[in-house]
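The complex appears here without one of its protein chains, the remainder shown in place.
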Amino acid sequence: MYDVLIIGGGVTGSAIARELSRYDLKTALFEKGEDVCSGTSKANSGIAHAGFDAAPGSWKAKMNIRGSRMLEELSRKLDFPYKRNGSLVLCFDEKDRPHLEKLLEQGKKNGVEGLEILEKKELLALEPALSEAVVCALHAPTGGIVCPFKLNIALAENAVVNGVEFHLKEGVLTVEKADFPEHAEGYRVVTEKGSYETRTVVNAAGLYGDAFHNQVSGEKLHITPRKGEYCLMDKKVGRLVSHTIFQMPTAMGKGVLVTPTVHGNLMVGPTAMDISDKEGVDTTAEGLDEVLKKAALSVKSLPKGVTITSFAGLRAHEDGDDFILGEVKDAPGFFDAVGIESPGLTSAPAIGEWMAERVVEKLRVTKKVEEKRDFQETRKDIPCIASMDPAEAAELIAENPAYGTVICRCEKVTEGEIIDAIRRPLGARSLDGIKRRTRAGMGRCQAGFCSTKVMEILARELGIPLEEVTKAGGDSRMLTGGER
Amino acid sequence: MAEGRKSMETALAIIGGGPAGLAAALAAREAGVEDILILERDSVLGGILNQCIHNGFGLHTFKEELTGPEYAYRFIKRVEEAGIPCLTDTMVVDLEEEEGEKYITAMNRKDGILTIRTKAIILAMGCRERPRGALNIPGFRPAGVYSAGTAQRLVNIEGKMPGRDVVILGSGDIGLIMARRMTLEGAKVHTVAEIMPYSGGLKRNIVQCLDDFGIPLKLSTTVVKIHGKERVEGVTLAKVDERMKPIPGTEEYIPCDTLLLSVGLLPENELTEELGAKMSPVTRGPLVNESMETSLSGVFACGNVLHVHDLVDFVSQEAALAGKAAAEWLKENGNNVTEADLVLEQAEKQETAAGRMQAEKTAITVEPGAHVRYTVPSKIRPDKAGEETLIRFRVDNVLKDHYLCVSYNGELISRKKKRILAPGEMEQVVIRHSDFEKYPELSRITVHIEAE
Partner (left out) sequence: MEKRELTCIGCPLGCALTVSLEAGKVISVEGYTCKRGHDYGEKECTNPMRTVTSSVPVKNGVIPMVSVKTAADIPKGKILECMEAIHTATVRAPVHLGDIILADIAGTGVDLVATKTVGRR
């Protein structure tokens, strides 16, 4: 009998798992992918939003503000890249100024600190690459950027270290209310691999959150996958802007942004297109075109010929346009974290904290729940040789020569780092897993040179033939040609 | 330099142990440089030639057809015989110049972080393949999309087949070679699609890699969608118009499990740019003078890092020139430094710097004219030029029965009929040293192609 079963190993589920791991509970998390961070959490803008976009009083506003305040300290504790670079919302037309002022007021109401409207001259001094067409902009100094993979993985790893079971490649099929003789009510969760009994369930299933909710509740939810396409550009142009540059938001979202990433690339996107396929993460010619065209409005000239990759992500948009958080009215012990679209990444730590408190409250009604004394609050990331002080790197290489062999030339990732990524708790099992943990293959050649070497290391470390190595689990085998 | 690092010194550091680096090292040694160090990131010398197991290399250099590994071996053997030191499995991560001294930061398993102080540097890092992302091909991102060179490594070095049903985008030589290679190993290559109205590959490769096996080459065609969520399941091809935009209604779906990309090579110049050398936006390599010297004194470049070549023979030639020029430079700039020499050297340095500025002033600009995309070199200093200076270039289109022209200060000097000029082939003109005396006012050489 589990105390909590969490559905989904995205950033929300992992944050909840990590916060629950503070308590003496039997907790498990199910993830249908072969790795955590393999759905919405892996393909988004990587922005730590300041919190002025959401309507005051909404879950989005509350969680965003709290999350934004938590991220900096959390990034130190869990060792993931985060930078408070500030953001700007550009206004190109004097007649839109009232909208910008409204946004400012809204932000203040939400509790965003330091908001101000900057005029053209100040803006161009601050960001010389901005378009001359800019009139004024809302400046939010508390806006930031974060590595979405590393945030998600850090939370998950820390949860594992603190005793949460992570069941990867184990999708949940059904959740149903069940009465257990000795424990009163609870849920039976049936997965692809087995059947589990639990006191409580947390639904952090991203795009599929509506499906699980609807299995237990009469009040139906409906999630629409909202596709966003992005282009990632070479580090050469990573300093084009230093702030995250937004355009005036629309009903469909925050519009196309231009931002440095926390790793020094330049990113532009996303589009916002409602689709029906919850796995439809394909990019389209029109989408990529739109991204480049719209992004070009924000800056004097968008660099050409420096795109290194493009991708699409799906936001889990719920019809009510807000996060749905908390215990489901007609399903006691079943907790929703549904409709977590932007600013979901920023909100994740706050949702984790809040949800864990709610779940513990619920459990305490029927059992004693203690905080663990040996909770490990911190976690060290894989050492990054490329950004290390040379003396420190030399020491590390002397200890373990594998840190001296560069495998990924573009991002200068060493064999030692790749081995670490495989051997850690919740270790990487695929090329994408390695990429998200170490950045090997994330650079300008997009794994042209290193993929064969990374495949060899994976095969060796996992004790599997090369033919079994996948790009991202499942049927994504890299070699399907059979024997020569 | 920081503590905890090992340090070395050399007169000439060569970054890259492929065909360019090897030929440069040999030429520098022949010209008298004792102290040379080759830095190679792979575990063996030879660079990309090691995986280019097909033949056709070396016709110009050795008057016989060799395979890539055989061509490389001839140079590796000579480098070994000459006792030129090499650090393999060593990645150069940083280049910097401080008070006229050049410092290379490199890393490997054995030495950890290594600082190498050097007088001169030859950049010979080669190039990389343009990835899918650079083309923004829409669709999913499944396994099974490989650059042709990655597939070549898998098949030839690892002995592994990436897939069985293959479509190749791009008809560059690597793509053509891989079409044959995959076919010989039992795969079905359905088609080679080329977005341009002509192939960038050699005719010989089109015949012997495609025609021999009945593989269709579809010109003015590109991949407009990649299908398959986990592994490639197919691609949609479409014809493109003259602006290279896909034409609606011409789509064709081809089921396949592998898409190979042979869509261009990009010189790998991140280190060069960090060092601050002036770059050419066309070649994406550094700008060089007649001695293959970049805008930075004592920093030379050759091979595919300078501009992408069609034949390795020309890489070797160009690299030999760079090696020889580096040797000359070292002679002029003091090969060995002792503490006592420092003061003297400082004075000399100022003198050479002044001399250099003078030389820069009298340097002749070489520029591309009609239909010529770029020239290497882009500057010639007459006093440094040899008997003959080769100007290498590429044209921007397939041109039949055109005239290859050279103008001095805008005045047409030579005009030679060429039956065919193609972007896939590097072309060259020769400037004789005697011309510099004949035209003392010469400040601008233009290479251009005219129809009549």
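All chains are identified by letter, namely A and B, in their written order; residue positions are counted from 1 within each chain.
Methods note: a residue touches a chain if its C-beta (ideal position, glycine included) is under 8 Å from a C-beta of that chain, and two chains touch if they have at least 3 such contacts.
This one's a predicted model, so the numbers in the text were calculated from it and none came from an experiment.
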item: Among shown chains, those touching the left-out chain; value: B
item: Among B:Lys63, B:Arg243 or B:Arg419, the residue in touch with the chain that has been omitted; value: B:Arg419
item: Residue among B:Thr61, B:Thr90, B:Asn136 or B:Asn156 touching the omitted chain; value: B:Asn156
item: Contacting the left-out chain in the complete assembly, out of B:Glu70, B:Asp94 or B:Glu450; value: B:Glu70
item: Listed residues B:Lys6, B:His60, B:Arg204 or B:Arg415, member touching the removed chain; value: B:Arg204
item: Interface with the unshown chain - residue positions in chain B; value: 50, 53-55, 65-70, 73, 155-159, 184-185, 202-204, 206-208, 211-212, 400, 419-422, 424-425
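Here, only the chains that are shown with their structure count from here on.
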item: Interface residues, chain A side, partner chain B - complex; value: 231-232, 236, 279, 281-285, 287-288, 305, 307-311, 385-386, 389-395, 397-398, 401-402, 404-406, 409, 412, 444-449, 451-452, 456, 466-467, 470-472, 474-484
item: Residue ranges of chain B touching chain A (in the complex, touch as defined); value: 2-6, 41, 89, 91, 93, 105, 107-113, 128-129, 131-134, 136, 138-144, 146-147, 149-150, 153-155, 157-164, 185-187, 224-226, 229-231, 246, 257-258, 273
